[in-house]
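Here the complex is missing one protein chain, while the rest keep their positions.
Letters A and B mark the chains as written, and numbering starts fresh at 1 in each.
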Amino acid sequence: MSAEVEEQEKKRELRSYIVGFVLAISLTALAFLVVAADLQTSTAYVVIGIAALAQVVVHFRFFLHISWQRSTRDDLQLILFTTLIIILMAGGTIWILNNLHHRMM
Amino acid sequence: MSTAARNRHPGINLGNTDPHTHAQAEETLFGFWVFLMSDLVLFALLFATYASMIGATDGGPGPKDVFELSSAAIETGVLLLSSLTMGMASIAMKYKEHPTRLYGWLGVTLLLGLVFLGLEAHDFVKMASEGATPQRSGWLSSFYALVSTHGLHVLAGCIWLTISIIQLAVFGLRSEVKLRIMRLSLFWHLLDVVWIFIFSVVYLGGLA
Partner (left out) sequence: MPTTEGWWPLLFGRLSYDALPFYSAIATAAASVVVLGAITVVALITYLGRWRWLWREWLTSLDHKKIGIMYVVIAMVMLSRAVVEGSMMRAQQAIALDNPGYLEPEHFAQLFSTHGSIMIFFMAMPFLTGIINFALPMQIGAREVSFPLLNSISLWLTAGGAGLMMVSLVIGKFSTGGWSGYPPYTDAAFNPGVGPDYWIFAVTLSSLASTMTGINIAVTIYKKRCGGMSPFRMPLFCWTSLCTSVLMIFALPPLTVATGLLALDRYVGTHFFTNDGGGNMMNFANLFWLFGHPEVYILILPAFGVYSQVISNFSSKILYGYDSLIIATMCIAVLSFTVWVHHFFTMGQSADLNAVFGIATMTIGIPTGVKIFDWILTMAWGRVRFTVPMIYSLAFMVLFTVGGLTGILLANPAIDFQVHNSVFLVAHFHNMLIPGLLYGMIAAYTYWFPKAFGFRLDEWWGRVACGCWITGFCLAFLPLYPLGLMGMPRRTQEFFEPAYLPYTIVAGVGALFLLAALASLVTQLVVSIRRREELAVPGGDPWNGRTLEWAIPCPAPEYNFAVLPIVDSRDAFHAYKEKGTAYLDHRFYSDIEMPKNSMTGVVFGIALAAASFGFVWHIWWLAVLGVLVAIAAPVARSFVLDTTRIIPAEEVRRDHEAWLARLRKLPPADRAVETTPQNRGLAEAAAA
């Protein structure tokens, strides 16, 4: 591989980290500002939630270099399966325990 | 065709800069990804436990009594910055920049990790002095369990960083060392992902 191509690739990667960092810091700032500005609680929850999910995608995309377009998909499949399991487990736990809580009070 | 398309595995990689280690990394890094996912499930359950105990303050202090937005914001900033410096370290390693750069970025990352841990310890001490100890209520128990599990991971990352710096000095950029630093950077970035949920769910959710 020529040094030139390598240099290009390096620039591309560097740019990816910087872009990711800027996006991440903006999303974080947005979430914190919403709370600092004392918005209505339910609105704040929605904004914080969306910002958090967006930031997770940013981290995976720009810091961990996981994307849709690569030829090998093992890592992506793994992450999606994990997401499914986490939704089942954490969602189920919260559902069950809230249901119990509700009925015991 | 871009060089990326020829990569044997996606995600953080060495690409064509070190084909031998790159081929080895396919198996090692995939294994580490699997471990990280298992670890993520562990965090997910601590989150679920926390979520189910939000109301369980047992008459003790609640989120609005003990959390401070500013300290959470500073911690978040420090950890996010350390993710960037870790990324810079990966680039310095991959493109064989001058070794002092790699040492420098790893050192800065370590420093930021330690600052984060110091801030968190300071928070805990302050909370405890106000009576918000883990023994006070179910909610506080679950708060401490979740946040300090993340803290312990950061501590493990700091130890790992220290060892990596030593190994760089002893062995130079051998492929074993490279593979370890690549896994370390995955670990570090993923801790930052977990922290996103901690500041969103625990701190911002509690204060909103």
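Side notes on the structure shown:
Simple rule for what comes next: a residue touches a chain if its C-beta (ideal position, glycine included) is under 8 Å from a C-beta of that chain, and two chains touch if they have at least 3 such contacts.
What you are looking at is a predicted structure, and each value in this text was computed from that prediction instead of being measured.
Considering A:V19, A:V57 or A:I96, the position touching the chain not shown turns out to be A:I96 (whole complex).
Residue positions on chain B in contact with the hidden chain: 26-27, 30-31, 34-35, 37-39, 41-42, 45-46, 49, 52-53, 56-58, 134-139, 141-142, 144-145, 163, 167, 170-171, 174, 176, 180, in rising order.
Residues 74, 81-82, 85, 88-89, 92-93, 95-97, 99-101, 103-104 of chain A touch the missing chain (whole complex, contact as defined above).
Just so it is clear, only the chains that are shown with their structure count from here on.
One simple way to say how far apart two chains are is to compare their mean CA positions; for chain A and chain B this gives 14 Å.
Interface residues of chain B, counted against chain A in their complex, comprise 3-5, 7-13, 15-17, 30, 33-34, 37, 40-41, 44-45, 47-49, 51-52, 55, 69, 72-73, 76-77, 80, 83-84, 87-88, 91, 94-95, 186, 189-190, 192-193, 196-197, 199-201, 204-205, 207-208.
If you check the complex, the residues on chain A that touch chain B are 1, 5-6, 9-10, 13-14, 17-18, 20-21, 24-25, 28, 31-32, 34-36, 39, 41, 44-45, 48-49, 51-52, 55-56, 59-60, 63-67, 70-76, 78-79, 81-82, 85-86, 89-90, 93-94, 97-98, 101.
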